[in-house]
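Heads up, the thing below is written out as structure tokens.
What you see is the complex with one protein chain gone and the rest in place.
Per-chain residue numbering starts at 1, and chain names A, B and C are given in the order in which the chains are listed.
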Amino acid sequence: MIRVQTADFDPGLELEQLRIQTDGQSGAVVSFTGLVRDLNDGHEIRQMTLEHYPGMTEKALRAIEQKAQARWSLAGTIIIHRVGPLQPNDRIVFVAAASTHRKDAFRACEFMIDTLKTDAPFWKKEATSAGTRWLSATEPDQPGQAD
Amino acid sequence: MIRVQTADFDPGLELEQLRIQTDGQSGAVVSFTGLVRDLNDGHEIRQMTLEHYPGMTEKALRAIEQKAQARWSLAGTIIIHRVGPLQPNDRIVFVAAASTHRKDAFRACEFMIDTLKTDAPFWKKEATSAGTRWLSATEPDQPGQAD
Amino acid sequence: MVQLCYFSSLREALGTGDGQVELPGEINDLAGLTSWRQSRNDTWRQALADTRLHVAINHQIVNTNVPVNNGDEITWFPPVTGG
Partner (left out) sequence: MVQLCYFSSLREALGTGDGQVELPGEINDLAGLTSWRQSRNDTWRQALADTRLHVAINHQIVNTNVPVNNGDEITWFPPVTGG
């Protein structure tokens, strides 16, 4: 299941859906939640705006889910990414994988967030006390994001 | 934070506590939820009973948390383990780690659940249509648990 | 007609988008299309010359010069930074 939305999401609700959906067949559920960090190079982050490419972004997320499902034995997967303006400590992204074996769930969850960060068309614009700028993918430690 | 309890827990609530507690300093939260599986060797699991060693179990969980915190840069960790009778698809265990960098959160979360499974004094007793038995740690694929 | 889109810092650098445009008859591939947009002015010439840009045609990233056809959606964007 993939979703791109401006609204916040509830990780507990998503994990519960995955648990109900996999009803007794999965022993392991691993989740990753990405939050907006409050500092970048000593500048306080006031706002983080997420832009996406409607249509292509959803396709990219579905492709990531399908790759994970092809590579590991998974009972269910979730990818949710928010767009629009976000504040420090807000949830940005949620990725989860359910599996019989926990190694599969860990590997798949990490693969999905790693791949999302390189393959899915999202862009971050950061507003700090030093001004506003689009983040660059070439920065080794991308600020304001869970790297 | 560690807890051993008979009551169910709410992964969403735990993740939210971790988010509030780390207030803008963490970009990444990784969680593992272990569920009771419904089948073992073709036998339907009716009930899974968890026993622990009060006092020593809590110490073991605190030691696991401290090892993880010494090894990775973590803003917060959670280990919750249930005891008593459980049904298929019930939550057994919850482990979470918050960090600035997602690699740390993934490594720490996986380390904590791996170590819990070898070091923390919990024992599982399984009731199936074939009878009741204590699970053995020597079974490569321990039934009813998220291995 | 083709649909031309620009995202993120590139869109801001261009100052404006493009939307639906009529392809001139002599333009039938990506290289030609890019040169044509660059010919608008120096801002466009410079912005679209950035070799880090990605191009997607109908939501598929393309890494070589490929034909463009009426009805295509062609999009330029900088490296992604989501997650």
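Rule of thumb we're sticking to: contacts are C-beta pairs under 8 Å (C-beta built on N, C-alpha and C of every residue); 3 or more make two chains touch, one makes a residue touch a chain.
Owing to the predicted nature of the structure, the values given are computational and were not obtained by experimental measurement.
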I'd like to know which visible chains would be in contact with the absent chain if the whole complex were considered. B
Check the options B:Ile2, B:Ala28 or B:Leu116 and report the residue that touches the missing chain. B:Leu116
For chain B, residues in touch with the removed chain: 34, 50-53, 55-56, 59, 81, 92-93, 113, 116-125, 134-138, 142, 145-146
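Throughout what follows, only the chains that are shown with their structure count from here on.
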Quick check on the contact graph: shortest path length from chain A to chain C, in steps? 1
Distance-wise, how many Å sit between the C-alpha centres of chain A and chain C, to the nearest whole number? 27
Mean-CA-position distance for chain B and chain A (Å): 23
For chain B versus chain C, what separation do you get between their C-alpha means, in angstrom? 50
Could you check chain B for residues that touch two or more other chains and list them? none
